[in-house]
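Questions regarding the structure given below will be posed in turn.
Missing here: one protein chain of the complex. Every other protein chain is in place.
So, subunit A:
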């Protein structure tokens, strides 16, 4: 079934990069480095905005079409939240190295290359955002992402948050959604058969995970109960506390 572990993250793990993060959640571990804004190569140079270069490296072997596809999706999402207009003619390089995944990468998966690896997308997105924050790259907003699958179980349809690759194989449809911290939908990728109503359900579930309002509005006990009812981790709170620790450590002298 789903991995119910809470997300974990460490910032600044690579000392020579401008910013870096290691993030693990739902069986995936991804390390990201961010460098920038640096001088762009002539062919990547854009007169009015920064070029965002996303590189995804798989846990085993070299990247192929699948990784290029992931890169293009991440690139267009991240370009929305980074203030690219602030740094014309420059480059912001984001390298995402997959370190660990629940599926066996050594098994030849070339046959299913055309399909998108949905389960890893939230981990990649989240790591990239954490690394960007750690590099202090100016951003419009932060982002949180999650994957949701719709499965047929015991004759009823079930929504599974952060599905395992094996669940994805059996799932009717899989969706990846990302939201900015302004509750705007940033990324929506879907695969499989689903109705509009099902998609609406998925949207609400993902929104509950990515865009939960800060807990201080509720009382302690109600919050605990609420956590159980919605299911899945509170990504926004996780991002905030991770960054809060980093900033507090950086400003220990204050």
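Just so we're on the same page, a contact is a pair of C-beta atoms (placed from the backbone, for glycine too) under 8 Å apart; a residue touches a chain by one contact, two chains touch by 3 or more; residues count from 1.
Definition applied: contacts and distances are computed from a predicted model.
Student: Just to verify: the chain that's not displayed, which of "Chromatin accessibility complex protein 1", "Ribosomal RNA-processing protein 40", "LSM complex subunit LSm2" or "Splicing factor subunit" does UniProt list as its protein name?
Tutor: "Ribosomal RNA-processing protein 40"
Student: Given that one chain is not shown, which residue among A:77, A:142, A:159 or A:190 touches it?
Tutor: Checking each option in A:77, A:142, A:159 or A:190, the one touching the absent chain turns out to be A:142.
Student: Among A:5, A:72, A:86 or A:153, which one touches the chain that has been omitted from the display?
Tutor: Of all options in A:5, A:72, A:86 or A:153, contact with the hidden chain holds for A:86.
Student: Which residues does subunit A use to touch the chain missing from this display?
Tutor: These residues touch the chain not displayed: 18-19, 35-39, 81, 83, 85-90, 133, 135-142, 180-182, 239-240, 243-244, 246-254.
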